[in-house]
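Here is the structure we will look at.
Every protein chain except one is present and positioned as in the full complex.
By letter and in written order, the chains are A, B and C; residue numbering begins at 1 in each of them.
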Amino acid sequence: MIPLLSSFPLFPVEASQQARQVDTLYIALVIIATFFTAIIFISLAFFAVRYRKGSKASRVLLHPENLKLEITWTAIPLVISAGIFLWSAKLYFDEHVPPANSIEIYVVAKQWMWKIEHPQGNREINELHIPVGIPVKLIMTSQDVIHSFYVPAFRVKQDVLPDRYTTEWFLPTKIGEYHLFCAEYCGTGHASMRGTVYVMDPSDYQQWLAGKTHEVPMATTGEELFQHFACNTCHQENDMGRGPSLYGIYGSTVHLNDGSTVIADQSYIRNSIDDPGGQVVAGYRPIMPTFKQQVSPDQVDQLIEYIKSLRPPEKVAKGMKQ
Amino acid sequence: MNTEQTVDYLNAGYGPKSWLLTTDHKRIAILYLISITFFFFVGGFFALIMRLELLTPQADVVSAHTYNELFSMHGITMIFFFLVPSIPAVLGNFLVPLMIGARDLAFPRLNLLSWYLYIFGGIFTLVAMLTGGIDTGWTFYTPFSSAYSTTNVIPVVTGIFILGFSSILTGLNFIVTIHKMRAPGLTWFRLPLFIWAQYATSVIIVLATPVLAITLALLGVERIFRVGIFDPALGGDPLLFQHLFWFYSHPAVYIMVLPSMGVVSELVTCFSRKRIFGYYFMAGAIMAIAALGFLVWGHHMFVSGQSVYAGMVFSALSYFVAVPSAVKVFNWTATLYKGNISFHTPLLYAFGFIGLFTIGGLTGLFLAALAVDVHVTDTYFVVAHFHYIMVGGAVMGYLGGIHYWWPKITGRMYNEGWAKFSALILFVGFNLTFFPQFILGYLGMPRRYHVYPPEFQVLNVLSTAGATILGVGYLIPFTYLIWSLRKGKQAGPNPWNATGLEWKTPSPPPPHNFDKVPIVTEGAYAYPPILTTEGTHGGS
Amino acid sequence: MVDHSSAAPHAHQFDDIQQQHEADSLGMWVFLTTEILFFGALFLSYGIYRHAYPEAFAAASHFMDVILGGINTAVLLGSSLTVVLAVHAAQHGERKRLVMFLIFTIILGLAFLSIKGVEYSHKFAEHLVPGVDFQYKGPQPGHAEIYFILYFVMTGIHALHLLIGVGIMTVLAFRASKNRFGPDYFAPIEVSGLYWHFVDIVWIFLYPMLYLIHVYH
Partner (left out) sequence: MALLVLTISVAYIDLGPYNVIIALVIAAIKASLVAYFFMHIRTSSRLTWTVAIGGFFWLFILFSLTFSDFLSRPIY
């Protein structure tokens, strides 16, 4: 019985915090659905037998329409629905707010593979190694079409779009190996765009990170790129350059030319590299050329990681604007 | 017997010209019946090969690319060329004028044009699919469809564009006909629910189809000129495509299932010999579904990168659609209460519809529940869910309707024993095919996969076994219905003793439907009261 | 278009000419709602991208010829007026006036299309045709390109509608000259008039959205 069950599962493994929460909601829904299906099926069967043609059951009917009944069975589904909505919306919202202490890992999807890079510089393809018990946030983008990063054991899924970042987070709770699927149809090799997520003991994870000795941290690679593309000639440590300083900019609120503000997150940095004229910092002229053709999505990720590592040298310098 | 002498719509003229140039709504319905049956079996054939491939975890029947073409062609054929036109274009075309006591639809020539557009678009698409293939899925998501696919995207999209006009013309025709051509005394709230359903469906068609048309046109422009409308690499936004696409394609689900709901209301009342329970709520629910169905398209996009807040709005609105659907199921069930039920084949299909639609509808709640949807969207759970609605719902209703009105359409009865047997086979085959897919989906098997991890195999084998039964099940009615054309018993004008104007004229009806314009004095389903405790049934 | 005139006073499926007239008119209105949604989806795409790239859109609209566009607006409004007068003439059985106003309408329609053609040829000359020949000197050429695509698609589909309208009007004028219409039977004129007005209304929105963005920048 047991080997059969393991080769023929009827319920997926729960390997993340979200999995437990989603399953609870799912089981509640199964109960509700079974209950109503049973009501309908049983009454169908009961009426079908009792009121079959020629049966002796009484057909005296007092009211052919029954307003109270109609209102009741309009209201009950409405109330139940409202309850499910609130419950599921809460979970959904939480699924989009990664905890501050999350490990951030970059994912680049392309036809038909997952390229993953850890901040420490470890790269892997179609594999994702993560520690158990620590929230992981994926910062994802695609090089070509829309993909979707789906780990059934974690009950999370998020489409991965070209020229844009989407994020997904989860808190793995169980050591093991789990499927990674591409869930958004992406062309011929869609079904083979699969991988494995390895949830490891934190110490094993550290060992794994260190095990690949030649890895250069993403921020370091990013710094080299920063110099290679001569970004540093304009974006200097202080605000004396032709472009704004990037020290301490990550995560801060930036005031733009048109009076609006924006949070300098990965999307903002990426947009500024691709389309520098789109969101110009207040006080600066739109002189930066686009680097869209020169910089690959992986390199953008490395630049972001570098910019993230730039802490403000002095608090005073930050407020200064031309 | 005496039908030999009387002129009916079938013997009013002979030869291909009398059919291909006809403006008689009943003949056009027959043209549609033949063409959609053809497309149904084409689409079913694609499905069978897919199920065959999915027997094993490896690719052994077809290649990845062929499989992708198969599911795309299956979806496109079944949705655009079978389900959307099925009940409206066949039963609706035949019955709307008959049920409201009109001589024809308001615009008979437009009606014929609509069939020509359908058949032209259909053949165009089919040829395009078979010559150059199409591997985008029926959803045509950008930028894959506009910049990456190397298949015949433009011709296929053109075919669907043409088909869109056919739909719009049919919808427009029904709306005008129902508004302007009802028999004297036939007020809105005396209309059979089938007419309400056709009306609501037409409203959806007319309002949603143009958006699909323009979206596909923009996709074509993007693909031909390599410019960015939806392609993010060129500044476009693929989510805009998804919004526009689902603005049509979610309501399209109701285009497919609402007419079936109308059919089921006719069947349940006729065979329990009772007025429908809660007529006003039923009519209201139809219109509510049609209207609310337009507010929920974003629930196809919960993981697409759509704003979290928009997702919540769409989720909340989705639950409002669930309510009128639930009301309808309750009312059908309540109609049976204290009825006088005789189990003819159409009623079996109606039972099948109610049961399967209930399961399909309730699993819709799972998908509207945001966090659960995140897990099951784009998996087999979704596949199972929409097949319960579209095959379990729409096709069951369609077959029920075909059986119910077959004597009216052809003047002949089919073999009841075979019919009941095939209804049972279809019900069993359907559940065996699609129920395992719910489990597969929750386990996490993504859709559109031709190879899969081995632990999913057992459920896939069950599903394929069911699909085989289902395939055979569809061939049985095809056979005995054709047989009945020659050998079936004469039906007479009203074999079911049903109310409704369509039964007050001979079967098959004369070319102009009614010799005298009927005058309506009572509401729909005015079955005589069923007599009391003695149990003597009060059929008229 | 909806067109059921025949020698018979009313088509067989109707009880009388009144019912037929109402059906024709309702049919056209329903058709126009599909048109609203058809163009509406385009306007939505425009709105989304304009919201996303306001500067690029404003800059790109500098290349529009406000004067020619303005003239075209006047031309179309004028043609709507001649259509109204044609319907009026048909209602009162004034055959000559009917034919005359239909011909005026056709001329104005063709005038609009010619001016549009001139504008298009300018765009070709200025290398502003996305997908064919697009060399844009202003800022954010990629986003400006979206503006030009939408410009061509929206005005192109609009022009196509107008072309169909001109075709219908030509048929009507021809049949009017054969005295097919009269005070009892003018639904085709009225219904085609509705279509014509709708095409006019679309342009009323297209003009400020495509041509007049930059004026306030």
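By definition in this document, contacts are C-beta pairs under 8 Å (C-beta built on N, C-alpha and C of every residue); 3 or more make two chains touch, one makes a residue touch a chain.
From a predicted model like this one, the values you see are computed outputs, not experimental measurements.
Interface note for the absent chain: among B:313, B:462 or B:476, the touching residue is B:313.
Per the touch definition above, the residue from B:67, B:247, B:398 or B:414 contacting the chain not shown is B:247. Although one chain is not displayed, its contacts with subunit B can still be listed: residues 179, 207, 211, 239-240, 243-244, 247, 294-295, 297-298, 301, 306-310, 313-314.
Interface residues of subunit C facing the missing partner chain: 25-26, 29-30, 32-34, 36-37, 40-41, 44, 47-48, 51-52, 70, 73-74, 77-78, 80-81, 83-84, 190, 193-194, 197-198, 200-201, 204-205, 207-209, 212-213, 215-216.
One rule holds for everything that comes next: only the chains that are shown with their structure count from here on.
Between subunit A and subunit C, the centres computed from C-alpha atoms are 46 Å apart. The mean-CA centres of subunit B and subunit C are about 35 angstrom from one another, to the nearest whole unit. Of all residues in subunit A, none touches two or more other chains. Under the contact definition stated at the top, the residues of subunit C that touch 2 or more other chains are 53, 142-143.
Residues of subunit B touching subunit A in their complex: 64-65, 67-68, 135, 137, 139, 141, 143-144, 147-149, 232-233, 238-239, 272, 275, 277-281, 302-305, 308, 311-312, 315-316, 319-320, 322-323, 326-327, 329-331, 333-334, 336-343, 351, 354-355, 358-359, 362-363, 365-366, 368-375, 377-379, 439, 442-444, 446-455, 458-459, 529-535, 537.
Interface residues of subunit C, counted against subunit A in their complex, comprise 53, 55, 139-140, 142-143.
Subunit A meets subunit C in the complex at residues 275, 277-278, 286.
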